[in-house]
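Every protein chain of the complex appears in place save one, which is left out.
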């Protein structure tokens, strides 16, 4: 995982009505590993016995399920989750799915997103006697579901009642003893797609999960939609909440999503390539070659090269065997880091005027090191082109970002950033250009990280540190 | 751990007002490892910052805290727990201490014992919206505490209010942001001792924990007592509940407790030895040697030998390096198990009339194998003497026992057991003899496993399997 | 690591005269991890104390040296080795470097290549009393050095005398108590480069290792050259053997080497791209897009696209988080394998006429699966272009290849292979084209894997299985 990037916080998978549900859920997580490397888990449901089992732990999917025997997760329903986290706080207690026994029976929940009213909800729940053992929003939702339960009302009512209290970004999979709900918040911030595999329905954050398990993409869960699937295997749909302006996260397209995925019904690859086209049109430069910062910059660089007719070369080469730890010599200059991951390819750089395509600059520290590396390899000119607008504001809806003061574009002009990075020129794709690439218009997406306009508001007192008190 | 024995389910440690609280808690668990080998954990409190940290996992204390840096568990208060479990169900979620953020702030709890009204309490809590993520009684108590919280009432009232609802056996350590409570249920079933280490107070299930950390034993927490210690370091004492007949568990003396511990204010060693005396008086036999089944039988065998003047020999030798797994040859007779742990010492057995001292016969399977082993080594006569009465009934108060139908003494007479084990004679210590050894009288202890008389009642519908649905 | 490819068998690193020699050696192995993932090791020399230390084990560099404290490998000289192996036979005994105490003192050796007269040499050594505990050629060389030792002759003579007996491909690092030798066989089959880092000399199979540690490439060790460096830090050079035709391995350029490396003095990247040019010229096809098989096919695809003007797209997307194990559903079609590593990008494939660029077809099994995957994603036509000639013959000089009968091109014509793979067309780069890409002429390289002409001969009775008897 590259440092100094925004990161998705979670990936979801759900399988309903398949004999090998838990194994397929694992595969779906495998394909979505890039959406979260901190922890992984699968909850399985044996419908006949109304029996839940759960396996989750800190680590990569491959490690958490190393030599795992999936007969220990029996049944034909399963939901799974991969999780990314920011600070050192690797909380086992926070790994999802969450399970609880409540008045209605058993429930397991997997959540991608962030609520903005967690704190008041939590305070209220705590005041009325709820206990919290983890720090995530998801536990709040579990409590709300537990408390919404009433005898003789359908589970869909319970889910609706619970969700009516929360504000923020959420895509959810909620599995009860006899049915599964797939939900997107009324703004539709986070993705969630529906697929079909023989008689089974499957759900995933990214469609690349469907490809691995051989499922076919049907459609997205719509913003504000609650999809229910039970014993009959039919999808029922509810739209209980007042219509709000859709605000899917535009950043999903920019970085980290796998280019072979469809998100919000569109190909990540084609949009990312279009960003390259737009960038080439907006910010052409007379140069010898275009090089991408691997891997996320490759698609946009292809687009830039195609549009500008400047040939693309591989000027930075990845080391495919980077491990978790890395022992530097004592006298090494600080931060060997990016050198281990990427190496400059002098063959194509020496004496050349180079356009470097990257998707974002967060703190600027890694970009600065890359520039130095490219210079050392002999690049004559370096023109950095970013396939998105400057990231000036943090995300409160489920993307992990540093705080505003750490975002270089929040307090430096493009010229100042260019100076700091020591590039010959720097240019960002405009917001208009980004919307053109997405084939949409302003206002149809959440673009708060570029504009500071938060369609769902911000938490009254968002204090991440406070929430991570506990390990 | 020897198979086919009753087992304690938990051990507790608490440290208050010591700069290295968490490290001392770990040491205290280390000394009490025999009270639970499934999981271990320590919760620490940094009082100044009202900050809790928690580290717990499945495994032995030495493994859970292998190379652990205790600066990650800062503060001068700590509680710890070791846990034993019965079935294959190793639930991480059940490892203690439990932590929660509740209306009152933070709370961590460690529990030894079993409630008998867990199911109705849990049902009621669930009906009113509580969520349960684990299967233990302890989560019930956490909920009761959370719900008993009211503004402006002292924490002691909260604890009393919560405990007024539970029935059963419990020794507890409950740590809040600024104080620690140590509790024993009104029957005083499970032990809990108070010690002193310089300015610190310490609490432990067995006093051998005090020895390791260099603390001095002060006294036991009394049955029904709630001991509170806060910032001033003084112990306050509450006896909020109606006086009930004390029923400390007599089995704590029989097996598994370390002989160097004091339990309920008496030396385990001296009581266990007295069992040997009584056994020798009640059931003498003309024989050449007395041999113990190591290690638990050694103390009683010393007593038997001393009283009977029949010399003690080591007729069974332990292998000190028994690991967790053991790979048997394919054609081996089933259950190599006990052979790996113990070997018959032909030198002292051959041609001899042998009195074998053991503390209990549970299912009888292991004893039968031991008898075969002793015969093969040449023992001429085998007289098995058990330093406790026949175990006819399961425990519901915190000792792990098989169900009644699996207890050989529940459905076979002593003669039938002797026949099954193929010994020349078999005798058990009488209940009167046991009480004499304990220097007490009938009715002063819980002896339900020998008598079927349950002083705290039994769970209405005790169904262990039901409670272990979830992994 | 992709299945069904040829693989390099080893990577070497040597550091001389640097205070952090072992840490740098580790870094050099890190950068060359792609040359061998079975085992890794570093031997260090403390020259003052004439003291050798060695750390090696099975596993990736990052695992073997996880949290390693390099002060346990003290001194200013070090050699390191990464190793690839074929069969399940992971022999710890075979992990290099090898160390021995011999008459001359201590010696450590790291070897890349394969001898062709191992068996007669080993037989002869064994007859004269040598003992062999591993199965590699390297142990033979260690014995030859030990036996060549005579008092009062220089170490260079010892090395020359030992090497005069061996035939085959070898690049070697040999470290004695006071000097280091870097050697390439007279045919120069395997690479070995010399670099400089301040006062230190460094040696590596690929120059990407120099980039990571900040060293500068000086030159290659020449075919047949023995380079010696001792206390004075000066390089001495010997050419003791009769001049033979140079036969550097042309396959080093084709696959697996990092494109940012120089090998045999030439940029892998530029040669690989030139293969794409040549391939486009030789085998053009009317199509919509060019797609590479990642990652090794990317550079050639860039070349093909540039030359043919057919735009390049990413039609296969890598999953960057592929672990060692992978648990397939029970009813899955056999060999999920490549699906986990690569996914077809329907967005660019659907309805398109596609040119697929890969560097080799070994058994054909993986290629066949890729073709199926591309078809399923909607590709209308599939034209497979291979950036090298058909691999018809196994390597005996240090590249891991299946036996001849497993190489699909050894017994099928191009048409038959196309039919087996179910592609619309298939074409390989001609041998002439390959030589043009390498900017050389036939006969200047070893191309036995394409021609069956072995410039160094083959082992009389090459029987890999026989040599791997022992684990």
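Points worth noting:
When the chains are written out, they are named A, B and C in that same order, and each has its own residue count from 1.
The criterion applied here is as follows: contacts are C-beta pairs under 8 Å (C-beta built on N, C-alpha and C of every residue); 3 or more make two chains touch, one makes a residue touch a chain.
Nothing here was measured: the structure is a model prediction, and the numbers come from that model.
The absent chain, not drawn in this view, touches the displayed chains B, C throughout the complex. Contact with the undisplayed chain is limited, among B:53, B:136, B:205 or B:299, to B:299.
For the chain missing from the display, the contacting residue among B:16, B:52, B:65 or B:428 is B:65, taking the whole complex into account.
Residue C:142 is the one among C:42, C:142 or C:357 that touches the chain not shown. Note that of B:258, B:383 or B:436, the residue touching the chain absent from this view is B:258. Where chain B meets the chain that is not shown, the touching residues are 19-20, 23-24, 26-27, 30-31, 33-34, 37, 60-63, 65-68, 70, 208, 211-212, 258-260, 262, 267, 269-270, 295, 298-299, 302, 306, 311-314, 317-331, 339-340, 343-348.
Contacts to the hidden chain, counted on chain C, fall at residues 51-55, 72, 92, 98-103, 106, 126-127, 129-133, 142-143, 146-147, 149, 469-471.
Basically, only the chains that are shown with their structure count from here on.
The chains in contact with chain A and with chain B alike: there are none.
Set against the Cα centre of chain C, the chain with the most distant centre is B.
Here the spacing of chain A and chain B, counted between their Cα centres, is 47 Å. Computed centre separation for the pair chain B/chain C is 60 angstrom, with centres defined by C-alpha atoms. Chain A and chain C have centres, each the mean of its CA atoms, that are 37 Å apart. Across the assembly, chain A contributes no residue that touches 2 or more other chains.
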